[in-house]
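All protein chains but one are shown at their positions in the complex.
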Amino acid sequence: MRPTITPTQLVDRALITDLVHEYCRALDAMELNALVALFTDDCVVEYGPTISSHGACALRHDLGRMWRWARTAHHTSSNVLVRFADADTTLITSAVWAWHEAPDGHTATATGQYHDTVVRTADGWRIAARRQVLTGNDAGFTVDIHPMPRKADERTAAR
Amino acid sequence: MRPTITPTQLVDRALITDLVHEYCRALDAMELNALVALFTDDCVVEYGPTISSHGACALRHDLGRMWRWARTAHHTSSNVLVRFADADTTLITSAVWAWHEAPDGHTATATGQYHDTVVRTADGWRIAARRQVLTGNDAGFTVDIHPMPRKADERTAAR
Partner (left out) sequence: MRPTITPTQLVDRALITDLVHEYCRALDAMELNALVALFTDDCVVEYGPTISSHGACALRHDLGRMWRWARTAHHTSSNVLVRFADADTTLITSAVWAWHEAPDGHTATATGQYHDTVVRTADGWRIAARRQVLTGNDAGFTVDIHPMPRKADERTAAR
């Protein structure tokens, strides 16, 4: 069967994609009020086993840690994939490329994915849950992000 | 004349863009069944003069070579451009940034474009042909991808 997208879903996809991009823009500008307005009040955001924020207030405070960097550049490449769990709940995968520069000039680069649950609220779409996984990083990046799972090697020794 | 996009084309563009993004997601996860489901059975995929796969079965086997990397991160930046050749055939250009890490820790990074022919089938849009061109790479990346053609320098010595 051919998959399709309804007119309503087209609009929803565009609004949700804006949300994912706005996160990066606001984070690089450290506009934390604009940033946390993208999340539900009771959001759960988990970057790694020991790095998580419960609720928008905590998230706003916790993301203050990004001021330790002199500059950052977060790009959510365009790999934004939107799946509808139901009319008001979507599961989003996006690819992120993140670069950070410390005041002493050393840099830390990471690539990964955000796995989001984005829900329709009275005020529009909001991120209710975010989980980050790491696909790659350079030696300067030492934050403990969940590793990206990968299928096991299927090749036999003979191949 | 002002260009426009029909409602049907808007939906098609979204479905096709998903296809381009899903390729990267599935490749990094090494979900090869999900990956080859994006292609037609008789697809032709050409990464370089000596690296091509004819048919989805061959492609599935050939992409097993990516297991030689311990980790990969493929981002199809958002530069996905969709042109309609006819109602059921589109020509796609997308920009890819690809990072690979070997088990010994050395890395290989490349940037380039995918030039795809994506066709409408009974099961939805599928990639019928893909050709990669290389716009840039670091010293660790030694795979023989087609170079990206560039217009010749127009400047005169005097300018």
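All chains are identified by letter, namely A and B, in their written order; residue positions are counted from 1 within each chain.
Here is the rule we go by: a residue touches a chain if its C-beta (ideal position, glycine included) is under 8 Å from a C-beta of that chain, and two chains touch if they have at least 3 such contacts.
Just so it is clear, the model here is predicted, and its values are computed rather than measured.
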For this session: Kindly state which of the options A:L10, A:A58 or A:A129 is in contact with the chain not pictured.
Result: A:L10
Seminar exercise, completed: Where B:S52, B:T107 or B:T135 are the choices, the one touching the absent chain is B:T135
Exercise. In terms of residues, what is the contact footprint of the unshown chain on chain B?
Worked result: 1-5, 7, 10, 13, 75, 77-81, 93, 95, 97, 111-113, 135-136, 138, 148-151, 153-155, 159
Exercise. What residue numbers in chain A mark contact with the hidden partner chain?
Worked result: 7, 10-11, 14-15, 17-18, 21-22, 24-25, 28-32, 64, 67, 71-80, 97, 99, 101, 107, 122-124
